[in-house]
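Dropping a structure here in C-alpha cells format, bear with me for questions.
Not every chain of the complex is shown here; the ones you see sit where they belong.
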Amino acid sequence: MKQKIIIGVLGPGENASPEACELAYQLGRSIAKEGWIVLTGGREYGTMDAAMRGATEEGGLTIGVLPLTNSRNSSPFATIRIVTGLGSARNSINVLSSHVVLICGMSAGTASEVAVAIKSNKKVILVNQDEQTVAFFRKIGPQRIITTKTVEETMAIVRDYVAMNQIA
Amino acid sequence: MKQKIIIGVLGPGENASPEACELAYQLGRSIAKEGWIVLTGGREYGTMDAAMRGATEEGGLTIGVLPLTNSRNSSPFATIRIVTGLGSARNSINVLSSHVVLICGMSAGTASEVAVAIKSNKKVILVNQDEQTVAFFRKIGPQRIITTKTVEETMAIVRDYVAMNQIA
C-alpha cells in the first residue's frame, strides 16, 4: 500500500477572515479531489474547519492535529484526530507532517507555522497574501517562498511538486 | 463523514521478540478487517512494522507517529506519516490519539506508553504479558488495566468498547 499524500492547509482559527475561510474551503475540496489528505490544526474554527469541511464534502480524508489532551475542541470534519496535548507546540507537527504547506490568511499562530516551514525546508506556498507579509517571509527565507493568487494556480504547483518528488 | 476509529498497537522496536511481532501482525490484520486504523510509533522495526504490515495486507490504513523531523526511518507500511520531531516525547501522542491502546511485548519505551495511558485514563489492554508486568501496572493503575491472552479475546473487548462508546 502506498504512502498517502498529505497537504497542510494552515491559517487562522477564531479570527479568520471570510475570504481566508473560503480559500481554505476551496483548497480542501481541490486537495480531496486529487485523492490527497488535508491536514490542519484540527479545531472547529476558521480555516481549519473550512478546509476539512471542503475535503469531506468531496469524500476526502482529513487529519486534525489537535492541541489539547482530548478531541473535545475538534472540528466535526476532522476524520482522523491526532491528539497531541502539546498546545501551540503542535504547530511544528502540522508543518513537518505535510508534504506541502499552503498558507491561507495570517495570524500569530500561522506566522509561527510559516517560520517553522522555512526553517525545516518545507515547500510552502503563501496563497493570496498581502505584499507586506510576502516581503517579510521572503527576507527570512528567500529560496523557499512561493506565492500564488488563486486555488487553480496553487493546485497546479502542488501537483507538479507531488509528481516530481514521486511521494506516493 | 465520520471520525475514524484509531487503535494503537504499541510495543518494542529493534528488540521486539518474534512472538510480540507475530501478535502485533495479527492484531494489525484484525483491526484493519474492522475498518479501523492501526496507529504505531511508525518505525521500520519490530511490533511497529509488524502491526502496520498486517493492517496494510488487509487493505487498512495505518498511522505512523514518527520520532524524527523527517520520515526516513518510517516503516514502508505506514500509509499516513505523522512527523513529530519530538523523539521519545512523541510516545504520549501515540497514546492520546488512540481510542484503545493494545500493548504487545515490553521495553522501556513501551512501559512509558503504558504509564502515559494509565495517567491519561485511556483504555489499555496488556496482551499476553507476563505476571510480573501485569502486577506492576495493576499496582500503579488498578482500574484501567485489562489483560488478555489472545487476539480474539482482545478484539472482542475492543469491539465492545467501540460499540458502547459510539466513537464513530
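First chain written, first letter: the chains are A and B, and each begins at residue 1.
The rule we apply is simple: contacts are C-beta pairs under 8 Å (C-beta built on N, C-alpha and C of every residue); 3 or more make two chains touch, one makes a residue touch a chain.
Since the model is a prediction, treat every value here as computed from it, not as a measurement.
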Quick tally, homo complex: 2 in view, grand total of copies 4
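Following the convention adopted for this analysis, only the chains that are shown with their structure count from here on.
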When chain A is superposed on chain B by its C-alpha atoms, the rotation angle in degrees, nearest 5: 180
Distance between chain centroids, defined by C-alpha means - chain A, chain B (Å): 28
In the complex, chain A touches chain B at residues 1-4, 6, 37, 56, 59, 61-63, 65, 69-70, 77-86, 92-93, 96-97, 120
